[in-house]
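Removed: one protein chain of the complex. Kept in place: all other protein chains.
Here is chain A:
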Amino acid sequence: MESIVAHENDLNLKATELRLGLPGTDESEKESASCTKNNKRSLPECAEESAKNDDLDAQHGDCEAAPAAKAQIVGWPPVRSYRKNSLQQKKAEAETGFYVKVSMDGAPYLRKIDLKVYKGYPELLKALEYMFKLTIGEYSEREGYRGSEYAPAYEDKDGDLMLVGDVPWEMFMSSCKKLRIMKGSEARGLGCGV
């Protein structure tokens, strides 16, 4: 009953492939599987459908094997292609992590963290404390990270070394190129009252 539309030239073999994974986990979000969720519909006409149902059984396989997985239907929900493509783009951007290097003065090698994982500064600082086994302390506009041996700094788009915490989180996210955890004496200039 569902339209088995081959998306342009694509044979849509993926639709007939039996998988246990969630659909969409391998970038095939734009293409459509041609299986509808039949586990929610209790409509008698399903039985009346003759040839169609047999063809779909193979595709239904992956629908039923993973009940949480919802295969995509062509053209549903009814969102225009243009909007759909913009959303895909956004999603792709959102899913790629935003990894930045983190260096700590005196450490033998650098680390990398995904800034997208954190919702704000407190979480980020906690993560840094955990990763490097140190304490950074509380931020204040006047004193920076007073009372701490370490100060978190970052290099922005212009190449300047900036103290973490001055600008709103989103602005920080969009301008941070790499992080640097500075130690005591060096950090004095950045507002560490040590």
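The rule is short, and it goes like this: contacts are C-beta pairs under 8 Å (C-beta built on N, C-alpha and C of every residue); 3 or more make two chains touch, one makes a residue touch a chain; residues count from 1.
In this section, contacts and distances are computed from a predicted model.
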From "Protein TRANSPORT INHIBITOR RESPONSE 1-like isoform X2", "Mic1 domain-containing protein", "Cytochrome c oxidase subunit 2" or "ALA-interacting subunit", the hidden chain's UniProt protein name: "Protein TRANSPORT INHIBITOR RESPONSE 1-like isoform X2"
Chain not shown: contacting residue from A:P78, A:P108 or A:G159: A:P78
Hidden partner interface residues of chain A, rising order: 1-5, 7-8, 22, 24, 29, 32, 36-37, 40-41, 43-45, 48-49, 51-52, 55, 68, 70, 72-84, 86-87, 90-91, 157, 168, 170-171, 174-175
